[in-house]
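Quick one: this structure, given as structure tokens, is what I'll be asking you about.
Missing here: one protein chain of the complex. Every other protein chain is in place.
== chain A ==
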């Protein structure tokens, strides 16, 4: 059978991507087998499990304290047998990374590069720690990267085509971004001053208001929708930016836990400079792209925006005490660079070699930065990658309680906001009386709740102090409750069971 060289190249490129996807899958399995687990991933999975395991499956069970899209994508996996171990978030991250790579592959055809170059670029992209971290850590960052990639593709189209589709894409991607990542607001605001670089100058001059309305209205509607949902279901439209548990507040209430915020929180220019330093180490390729495109107005404008946009977003997010670590936004540059590669012509050998060198340097710089300035989870991830983590799971209180509840499947009342690991370890929430349910709300009004079991953490711990059951029944942990007897007491968790059950 004859296959044309172009198709062969195409198949070759796809085969490399498939291998890369398999390799990422292997890395994830390796990480999980080395005791790496991302708290945020567990929390997301526990939320989905809790909501879908409730007697009334309701949207509001997910709360409105974090964007919902990363939760919705987990929903189908709840119904797949064998995924009750909490692996779904990791699978989703891997699938998202694969999706992004194949989408990028499709768009790369526009610049007509050879299969070898294509494969090389793909390997360099994936080997950057920011991409690999997003793909294998089970967080929602890979979904943000997809949104960011599409954002840049739209921005490029506004620069070159400035047709109505490009503006719609830009605006709708922002709308979606809001439901994907709580940092979207900062990414949106950071792009506003740069719109004058992206949009045709004639449009900017004639009607800047019109331009901003076209790009910004869907995002504003998204924010408005969220506020409305908060009002309807939580009674306060600002609930999502005032509640202490809200992801939209970032690190604002826990500044002491984050060195970045301790150092730069509330400032604009210092984090801008620091982020520039981070970028120069982890993404010097974006500087190279800027310099390489100076002779082409369109490409230069795109590169300029790619360079500045994340830095401004980091500065604004830090000034608002939101950003816990610069890589939360800086990591998106990997997707930005991918989008940039679909836009530039790498015709000459010299250009391509330089690009590869800079991407390689970026990757090396990224790994160095991860090792030196990563947050504890990043460092744990790196250790797990190296296979030298030795975590003793027998000391994990939540895991132990979760597994105990798994084998003692009785109706159990539990304040879930800080107990997501318990739910994840249990595997499902069937029979759990969680804080969003009407059953919980009616029982907590009673002097003695009418449930089979109640689980409470030690009230002397931070978590125990925040636990609503401890607040409602302050003597429960220590002295029990009339009609209940203690059936579990291990590592700071106690479970009381109704005597006649």
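Observations, loosely collected:
The definition used in the following text is that a residue touches a chain if its C-beta (ideal position, glycine included) is under 8 Å from a C-beta of that chain, and two chains touch if they have at least 3 such contacts; residues count from 1.
Note that contacts and distances are computed from a predicted model.
The listed options are "Glycosyltransferase", "NADH-quinone oxidoreductase subunit J", "Pyruvate dehydrogenase E1 component subunit alpha" or "Transporter substrate-binding domain-containing protein", and the UniProt record of the chain not shown names that protein "Glycosyltransferase". From the options A:32, A:52, A:87 or A:229, the residue with contact to the chain not on display is A:229. Screening A:64, A:133 or A:167 for touch with the missing chain picks out A:167. Summary of contacts with the chain left out: across A:217, A:242, A:297 or A:460, the touching residue is A:217. Residues 56-59, 161, 163-165, 167-168, 171, 203, 206-207, 209-211, 213-214, 217-218, 221, 224-225, 228-229, 232 are the ones on chain A that touch the missing chain.
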